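There's a structure below that I have some questions on.
Apart from one protein chain that is not included, each protein chain of the complex appears where it belongs.
Presenting chain A:
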Amino acid sequence: MSDDQSESASAMADGPSSPLGDGKGTVLGSDIQAKIGQHLRAMYDDVVRQGVPDRFMDLLSKLDKADPTSGEGGGRK
């Protein structure tokens, strides 16, 4: 599913400040890269901040009370 491998052809900057690059010069501009990192985390954290929806807490309580014989022996250790 990966696409072409021509990434090194048009590398423009060295991007030493990129926290995710591995110093191979695959980063465009450090300000754009910083913005990408911020947006990515903002988008992700916005979901994370919503916490655990009720449906999952309900599911867990049901699982907790379920008949252990229907599972693989529970989580005892």
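The criterion applied here is as follows: a residue touches a chain if its C-beta (ideal position, glycine included) is under 8 Å from a C-beta of that chain, and two chains touch if they have at least 3 such contacts; residues count from 1.
To be clear about the criterion, contacts and distances are computed from a predicted model.
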Given "Penicillin-binding protein 2", "ABC transporter permease", "RNA polymerase sigma factor" or "Cytochrome c oxidase subunit 1", the protein name in the UniProt record of the chain not shown would be "RNA polymerase sigma factor"
Residues on chain A facing the left-out chain by the touch rule are 1-3, 7, 11, 18, 20-22, 24, 26-29, 32-33, 35-37, 39-53, 55-57, 59-60, 63-66, 68, 71-77
